[in-house]
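Omission of a single protein chain aside, the complex is shown with its protein chains in their original locations.
Labels for the chains are A, B, C and D, by order of writing; each one numbers its residues from 1.
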Amino acid sequence: MQIGKVVGTLVSTRKDEKLTGLKFLVVQPVDIDGRPTGGYVVAADAVGAGVEEYVLYATGSSARQTVLTDKRPCDATIMAIVDTWEIGGEIKYRKNE
Amino acid sequence: MQIGKVVGTLVSTRKDEKLTGLKFLVVQPVDIDGRPTGGYVVAADAVGAGVEEYVLYATGSSARQTVLTDKRPCDATIMAIVDTWEIGGEIKYRKNE
Amino acid sequence: MQIGKVVGTLVSTRKDEKLTGLKFLVVQPVDIDGRPTGGYVVAADAVGAGVEEYVLYATGSSARQTVLTDKRPCDATIMAIVDTWEIGGEIKYRKNE
Amino acid sequence: MQIGKVVGTLVSTRKDEKLTGLKFLVVQPVDIDGRPTGGYVVAADAVGAGVEEYVLYATGSSARQTVLTDKRPCDATIMAIVDTWEIGGEIKYRKNE
Partner (left out) sequence: MQIGKVVGTLVSTRKDEKLTGLKFLVVQPVDIDGRPTGGYVVAADAVGAGVEEYVLYATGSSARQTVLTDKRPCDATIMAIVDTWEIGGEIKYRKNE
């Protein structure tokens, strides 16, 4: 998984029928210090994430293992909202701080 | 998923039998502002997309989760046409504008 | 899928038993104008492609969805020979021209 | 698989229900000499690895083949702790040395 920051939303009305009800968020991967690394991914939201939140997202077939994304044509899913991560004993990020 | 712009078409008559009926489009991935990032992907079209449209495409096994691409040797599928996306409250793209 | 040009062949006699009968071709991915982009992939041939031909190849689990490659340890398969592709109304390649 | 060094931990309380009980570690991939190559991955821990340890991790659907990660939305799993690796007869790393 990668850590990402939710930066936006994407809307589509004309889509494969299996996608009905999925919410798409635009996520920027961040480095180990929380800085954007370039690039982005459009991910389905399985946890009710909001813009500005740091999240964990899974890609590939693992993105379809949530109840929400099962058997859907979706290759990236936000499956967790990050509370905190630390590197070498140093807290790099803590939610609501 | 990535956002891409449909820029062309590809035709093949001699192909694996499981591919019969699939339409192949050439898609250029775009960055968060809608600019081509280099590279391209040839994707099956599951939603009736047209040249110049901005679409969402899935890759890997997720590309086979549409009714159209099920169990076919296809690793990229356009599964949605983008209406709009916004980043940080700013609309980056709106269809037919 | 990516477009590639078949540039060579690879032979192996000592291999996993599930690979018996598969033909391996060396394929160079090309850009949207048909020029090699660097790199290569060794792909199983599901359509009888020949050296110098432009082909479409699928990777990952999608490479196993042809009758020939089903359940085999093969992560890249040529599943179509390209007749023509065009970008923005301009034909970039036509077979036998 | 890639060799990585465990450098940190990540905590999430709001996550997909299928993730309950999984421990997430931050892993930096290393090169053949054991030096960080840049980048990181957040991986589920299937072997009780600790910070500072060198591990082997699998990605993609293979990351779901442990008992711990089966059918979970997890695309990277630590599935082995490295004792030693050698290149060209030279030992590059030995645990507890």
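The rule we apply is simple: a contact is a pair of C-beta atoms (placed from the backbone, for glycine too) under 8 Å apart; a residue touches a chain by one contact, two chains touch by 3 or more.
As the structure is a prediction and not an experimental result, all values here were calculated from the model.
Shown chains touched by the undisplayed chain in the intact complex: C, D.
Within the full complex, the residue among C:3, C:30, C:43 or C:56 touching the omitted chain is C:43. For chain D, the residues touching the absent chain in the complete assembly are 1-3, 31-32, 46-48, 56, 58-67, 69, 77, 79-88, 92. For chain C, the residues in touch with the chain missing from this view are 7-19, 24, 26, 28, 40-43, 51, 60-61, 63-64, 71-76.
The rule is short, and it goes like this: only the chains that are shown with their structure count from here on.
Remark: chain B and chain C have CA centroids separated by 20 Å (rounded to whole angstrom).
Separation between the centroids of chain B and chain D, computed from CA atoms only, is 33 Å.
Within chain C, the positions touching two or more other chains are listed as 61.
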